[in-house]
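Notes follow the structure.
Excluded from the complex is one protein chain; the other protein chains are retained at their positions.
Chain lettering (A and B) follows the sequence in which the chains are written, and residue indices restart at 1 in each chain.
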Amino acid sequence: MSEKIKITIDGKECETIAGEYVLNVARANGIFIPAICYLTNCSPTLACRLCLVEADGKQVYACNAKAKDGMSIVTITENIIKERRAIMEVYDVNHPLECGVCDQSGECELQNYTLEMKVDQQHYAIKDTYRPVKHWNFIHYDASLCIVCERCVTVCKDMIGDAALKTVPRGGDKLDKSWKEQMPKDAYAMWNKLQKSIIGAVAGEQLDCTWCGECISVCPVGALVSEDYHYTTNSWELNKIPAACAHCSAACHLYYETKHTSIENPEPKIYRVTNEFHYQPLCGAGRFGFDFENRAKRDKEAFDRAIKAFEKADTIIFDSYITNEEALILQRLKEQRGYKLINEDALRLKTFMDNYSLYSGQSLYSADVKDVHESQFVVSIGTALKSDNPRVRYAFNNAVKMNKGGGLYFHPIKDPVIESLGKTVVPVYHKPLREEAALYFILQEFGNKEKLPKYIVEYLNSLMVTKTKEEEVEVTEKVVEVVEETVVDKKTGKEKKVEKKVTKEVPKKVKKPVEYKVSALYDMLDAPEDLMDKLKKVLSKAQKFTLILGEDLYTHPRAKNLAKLAGLIDRFTDFEVMLIPPKTNSLGVALICDLDEEGGEYTIGYNAKGDFVLSALGDGDLDMPALNQQEGTFTNIDKRVVPTNVALPYEGYVLNDLAKALGVSDKEYTIEFTKELPQEKGYKPIDFDDLPNEFFNDGTEHRGYRLENKKVNLSRKNIEPIAELPEFNGTVIYRCEPVLQFSPFTNKAHQLRSKGKLYASETFLKEMDLEEGNKVNIQKDNITITTEVELDDKIGSGAYVGTFDPSIDTKSLFDGYRFTEVKLQKV
Amino acid sequence: METAFIIETIVKILVVLGLFSALAGFATYVERKVLAFMQRRLGPMHVGPYGILQVLADGIKLFTKEDFIPQGAVRPIFMIAPVITAATAFIAMAAIPMFPEFTIGGYTVRPIISDMNVGLLFVLGVMGIGLYGPLLAGMASGNKWSLLGAARTAIQFLSYEVVTGLSVLAPVMIVGSLSLIDFNNYQAGGVGNWLVWKQPIAFILFLIAGFAETNRTPFDLLEHEAEVISGYATEYSGMRWGLFFIGEYANMFTIGFLVSLIFLGGFNDLWFIPGAIAILLKVFFFIFLFIWARASWPHVRPDQLMWLCWKVLMPIAVVNVVITGIVMMFF
Partner (left out) sequence: MSGLEQFQDRNVSQNYYRVKIEPYPKTPWEKFKRVVRKSLKPDLLIGLKITLLEMLRFNIHTIQYPKEKLPVSPRFRGIHRLLRLLESGNERCIGCGLCEKICISNCIRIDTKPDENGRKIPTEYTINFGRCIFCGYCAEVCPELAIVHGQEYEYASEQRAQFAMKEDMLTPLDKLKEQKEYPGFGAPTPAADKLIKKTPLAY
């Protein structure tokens, strides 16, 4: 992107790119500069002023000073030491001495820096202000512990995109001016700001957000903690187990932190989940939905029954909440015992990817989440981003905020969260089944017309229609005016007035009908015609483009054609394409398993319905370990094979035990399959224990390995034009999980447990004459589902049902496509 | 033989057996108390008044304890060894005149089981046989400590047997008899007639040898805890161990009587004290001396023990005998 430069920090020569913040350069090179308020990938707050350094003899803040070639930085001078110590003393003013009970104690940055700056005496004082504790749902905010570093505010705005937090007036005493002479300059300025503000919710008393809890994670002190974790243990007692989140395809890096349950119960329990917030955010489902384990015992009889069932069965139905290794075991079962493998979502993804490959020339899609972070322009089509993959949404927001970027959001359901990302993100709320038009729209607006295949260009041209509209046109008119002038007579020296005629040109606005050409795609998508004008400023600077495609497309009746268009976009536009795998390991299953379309007569269900059910939820015929009880790998959205580890013990049987009993596996442990994952699909023969799982100081991700992207022969067949599909007439509902839910596993977690409902927007409730709490019958064909209605203020239109609650069979309402037409009846 | 003599002898045997067994027990109590007092302690206090019934409690314990024989032991010998110790200790008492003659209901009792003319030789001989007890016990136990204890038994008992014999030879030469009653009678007539004045060196040598023969500090090498656990008695418990114990205390009494009889005027009346009481006082003084020495002195090393025996005591004893002989010959 930018040219490489060299700067010197404390005598160490560091290579970096121009425009990088000095603090980041230092961190990447292992040089310590203290900083509390700065968050990687977010904008500098300049709240703490600890990162004071001397650049070429001038004091600057490392978090917002950009590196210039040849710059020389000194991180410690006498004055800086004084400033930093004073700052830490100020932070300690009126900070409650309750480290003994504080949840953050032991990993508290205030503690650490107080020690680091060797604060052993307090010189400053001011009257304390009453700052009450606030309970924000999952989040416990103890304002008295808050040091107003604003990391929560920053992360909420720059990373998450909810912007639900802000600083509000503290209401404390004004800082006495006499301090100004007594203390270092920056410390005084920082104190002055600190004394005036405190953190509050934008919405008022309650927090209005999507409950990612990232603010808990970033809080350097114990001010923001999880209500569930609050005062239950000390952080140093916890065992940090690095793992991958098992809820969605982002498979974010996280730590399960475990300890014995209680004095009476020595069984380990997960107390909380933490993440490396500098490098990767985590959504609420991952953070709060951790205890979905299946505490099962070894049941030999059930195991024997399972073996019998396997001998009888000809089909295995499974979902994608499994590891790559388990997928490989299933594939081996198929290869050696001839089972049919059924997995709808993975099969759809696979079909989509196969068709995509034919036109993009590569076996895998091209973008990953990091690309989204780095993009200046992001387009999302066919996915309810905030529910389907929160991390991609965070990346989208981050791109908009940090890169001054923009984007387009194509979806039938209005989403206020996306709308709030910024003015440069233009939502296009089209009707369901119009996704094809959206893809053509991308080709139309962003495609390189010279390179695109001729038939596509011709087709796009054929969609151009001529329209007229009234436009204000500026017309210049000549106007003659009489002006009086005062002229001094040269001879007489007297003044006299003379009238003159002056002709002037005056602009005038006139409405006129103007003919113009526009693509019919705008109408098809209900897109505003000035869309591209709004984005003009962003696009003029945009260098990197990412297209996010979601599950709506894979389930679309014309999924194959959509996939081909996506492939074409990848090849002929600046866009890099990213597909969101619908479930945690859909991509892995799609790559590893040879899936079948039709099942047989007797089926084994693995976390799915079948004649004999293996279940990690604990409700099946034979228990299986949940994903926080397994070690193995996932293939995540980044096309990366990421390892996950055992957080909680599991005593029952695992899939490998079944495979061993059936003579298919000769491995003792499931992870011995890791190095046998199919190399022709891009996997590498690396042992599980050799897979790294960490981030480096410079933010590079070292988790597992990336799949190899293979070349695929291009197809020469023409892509079909937009097909006329029958429109939905009646009530349309969407299949989507509410925020914080992904699957029955998230619903098993005690903090997230809830009942499946019909989630409706306010407009939908009005239209249908419903109120929150009403019971409704959802009817389709001969299926009727009775459920409650709940208002979801995070959608602007429409209604949806989730599949996370297995007690209501919402899946049967949908035949593939995520929108369906139903009849609603108030009960 | 007369019936009365048989009955008398049996009664004497029973009295000696019962009395000295009981005395052995009582001596343990006395030893513990005296040791305690010398060490500023109280000793047994809980069983009975001032812990007097401790002896009984220990006896009950010893009798009721499991009779345990280790797997590697030679069973018959292991079982019989303590009996040898106890038996020889009591048999040795057969030739010792405990008290002066007295009359009960017109019947004159001589408080000696068997007044033989070689009484001293018999006592020393039987006590010498006593070494088989610890020796066999140690060899039969199948235990290294026991074996070491047995080896020490052999050298210690055999060596000091020589000193005992040689030291007592000079008084024998003077008295001209081996009967202990003759010894007693020789010293009749007051303190001035005691043999100790004529044979002070023999007295000291005999006393030292007596400590060694009875396995008492400072010569308690056979079962010195810090070196060989419990020596030959390591594997013993219960009443079998108790028999060793009784044997040791009986031997202490035997030595006490022997020293009193040979050197200190025996059961002759002492000033106003009747002879029976006098000898008891003398014996108890020696018992006390045994205990006193244990409280005061450390024990010697085996090599020092041997050095003392063969290089110091024996030559002195021989010289003593020779000088005694010369003196007797010329004066």
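Points to keep in mind about this one:
Keep in mind that, in the parts below, a residue touches a chain if its C-beta (ideal position, glycine included) is under 8 Å from a C-beta of that chain, and two chains touch if they have at least 3 such contacts.
All of these numbers come straight from a predicted model, not from anything done at the bench.
Contact with the undisplayed chain is limited, among B:Met45, B:Val196 or B:Ile277, to B:Met45.
The residue touching the chain not shown here, chosen from A:Asp56, A:Glu237, A:Glu485 or A:Asp619, is A:Glu237. Only one of the listed residues, A:Lys66, A:His123, A:Lys308 or A:Arg753, touches the absent chain: A:His123.
Taking the complete complex into account, residues 34, 36-42, 45, 292-293, 295-297, 312 of subunit B touch the chain not shown.
Even with one chain removed from view, subunit A keeps its contact list with that chain: residues 99-101, 105, 120-127, 133, 173, 230-234, 236-237, 260, 262-264.
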